[in-house]
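Reviewing the structure listed below.
One protein chain omitted, others in place.
In this document, chain identifiers A and B correspond to the written order of the chains, with residue numbering beginning at 1 in each.
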Amino acid sequence: MQSTFLLDIRQALARQPRATTEPFWIRGLLIGVALAFILLFLIAPLAAVFTQALAEGIGVYWSSLTDSDALASLRLTLLTAAIAVPCNLVFGVAASWAIAKFEFLGKSLLTTLIDLPFAVSPVISGLIYVLFFGMHGYLGPWLRAHDIEIIFAVPGIVLATMFVTFPFVARELIPLMQAQGTEDEEAALSLGASGWQTFWRVTLPNIKWGLLYGVILCNARAMGEFGAVSVISGHIRGLTNTMPLHVEILYNEYNFVGAFAVASLLTVVALITLVLKCFAEWKFKQDLSVERQEERWSI
Amino acid sequence: MVDMSIEVQHISKHFGSFAALRDVSLTVATGELVALLGPSGSGKTTLLRIISGLEVADPDSGGILLHEEDVTDTHVRSRRVGFVFQHYALFRHMTVYKNVAFGLRVRPRKLRPSAQEIHDKVHGLLKLVQLDWLADHYPAQLSGGQRQRIALARALAIEPKVLLLDEPFGALDARTRQELRGWLRRLHGELNVTSVLVTHDQEEALEVADRVAIMSAGRIEQVGTPEEVFHNPANEFVMNFLGRVNIFHGRVEGDRAYLGPLEVEYKGEYQATAQAARGLVRPFDLDIQTEPNNEPGFKATVCHVNAAGPRVKVDLMAESGEPVHVELGHERYRDLGLTAGQEVFVIPREINVYVDDDLQ
Partner (left out) sequence: MKLSLRQRSILPGFGLTLGFTLAYLGLLVLIPLAGLFLKSASLSWADFWKTVTDARVLAAYRLSFGASLIAAVINAVFGLIVAWVLVRYRFPGRRFIDALIDLPFALPTAVAGISLTAVYANTGWIGRHLEPLNIKVAFAPLGVVIALTFIGLPFVVRTLQPIMEDLDPDVEEAAASLGAPRRQALLRVILPELWPVLITGFALAFARGLGEYGSIVFISGNMPMRTEIAPLLMVMKLEQFDYAGATAIAVVMLVASFVLLLTINVVQWWSGQRHCVARS
């Protein structure tokens, strides 16, 4: 009984008392400015995607989506994500296990290396693969000799996508696992569990929301990557176009409705990503909330 | 002498449906140090914050007077109160000097002292709290006790009419708490600023304050000097809260009280029908004897004796099953020659009997 009303007090006190807040008109002004900014930069483009896509009615919208090239691009996008995300998931888990649970020389270098794709422009990500696997690249002649196509083909697209998305899961899990420490795992081991059992039964449940969060972001980027894939793909319609590339092609042909139709699919994926993200965050905060109750709010 | 009194008049405060303060009134005389003492949820911090202006009382309740001026609607920054927080609230990115000088520097130009005056004042205060040598340090480099003294110096810099301290030693270890308690007492003696101290530590309140206000569930149960509240508790709550008590449950019928193993005369209102009651006795108001005599008492077995300390603490189990705690002087203890398992007689010298009606 006591703890619930102390929590109520804390919530009530958390509402800004008049001693430490700005006068009413300033608050109104700041809220107005913030909302205008968001409207101009976030809401307007978001709405524009759908209004442009439906500008000529549902019929045209639907036929743009079911066009064979559009469907091929959808398949390629899904295929790429289906390969890149699980691989990067495994990588993320392995890397964060090594980094968070052990001390070794070169750990911070490794962590910096994992952040690399964020520091690099997407087109440069594509460039390095072209330099390596391209016709005039280092491995080019060897690949030609063995009739293996990487650049301007699906393997190249998958590779480039894996490059730009591999940090997402790791970046979420590393700080999370570091904060959680090694006590739980050590306890499990002392009770006789094997390494795998410890991981599945102890570590995984602890990191599940962070993992979901990382996978969601990884997937969003994998499906939406443009720059790196654009450099590698060769833009061959029906074969090496992902959905973002297909959007570009349609747009450059002045087929605006078609371009926005495909874009609307990607936008829906983005919105679902945001919803899932909120869900994962909320669940995570729920898990943390009991620990974070502060005692200093005494009455 | 300039009036620097505080008057709280019929203040109530609700948070949603929860009543933190119910019609509280209190007067603090100029130069007095009053402690607000009570358990968590009693409303003491809320009352302190309302006096300071950091909280506002319910609109239809009473008012606050500082030095005889109605400040109920005055903003905290205009009340000239010095507030000391439990967790110091020092400005992390400013040196100790800048922290203490803050209140002087933010004054409007007309009232702002010159740089030299600020310098002299800050160093004077730092010397007063004996930390002048830390002027160029950052709060992160200081110990808890040092930080709290700086926080106090900072509050004093604005020459406040009243000083309000919210569990100032709550975040410190036991040793530091004791040192700073004595230090605060001496400082108050020197400066004589009207002060209100909130604490849940009764030892602190009884040691430092001129008067103590015991609070419970949003009301003031009793206000008085430390001796008054301890030896003449106004009601059961106060007696139970301060110091250790033995409680005997039972009933009162007519003018007799039957409390567990005890039967004593009930000096209160004659109870025609039996009423549930409790008897509260201080450990030092119980005497132990090896032989029964005519005085009212009960049999008990000695369980444990702790003779390490200024008095001897004896834990016994009464024949009727209640645990009893008695404190004796060393001489008396030696005279008795008590051993564990010994059967003795416990005689109450003074007992406060509270009937359920009394709580209304």
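Operating definition for what follows: a residue touches a chain if its C-beta (ideal position, glycine included) is under 8 Å from a C-beta of that chain, and two chains touch if they have at least 3 such contacts.
Computed from a predicted structure; not experimentally measured.
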item: Contact set of the excluded chain (shown chains only); value: A, B
item: Residue of B:V34, B:V81 or B:L336 touching the missing chain in the full complex; value: B:V81
item: Selected residue (touches chain absent from view) among A:I43, A:L71, A:A179 or A:I236; value: A:I43
item: Among B:A135, B:I158, B:A217 or B:I347, the residue in touch with the chain that has been omitted; value: B:I158
item: Candidates B:G31, B:G144 or B:G243 - the one touching the absent chain; value: B:G144
item: Identified contact with the non-displayed chain, of A:A94, A:I148, A:L204 or A:L288; value: A:A94
item: Chain A residues that touch the omitted chain in the full complex; value: 15-16, 19-23, 27, 30-31, 33-35, 37-38, 40-46, 48-49, 52, 90-91, 94-95, 97-98, 101-106, 110, 113-114, 116, 119-124, 127-132, 134-138, 159, 162-163, 166, 182, 185-186, 189, 194-195, 198-199, 217, 220, 223-227, 230-231, 243-245, 247-248, 251, 256, 259-260, 263, 266-267, 270-271, 273-275, 277-278
item: Positions on chain B where the hidden chain makes contact; value: 52-54, 75-78, 80-83, 85, 87-93, 102-103, 106-107, 138-140, 144, 147, 151, 154-155, 157-158, 171
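Keep this in mind: only the chains that are shown with their structure count from here on.
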item: Inter-centroid spacing, chain B versus chain A (mean Cα positions, whole Å); value: 55
item: In the complex with chain B, residue positions of chain A that touch it; value: 2, 5-6, 8-9, 12-13, 17-19, 296, 298-299
item: Sites on chain B touched by chain A in the complex; value: 15-16, 18, 20, 40-46, 53-56, 75-77, 86-87, 167, 200
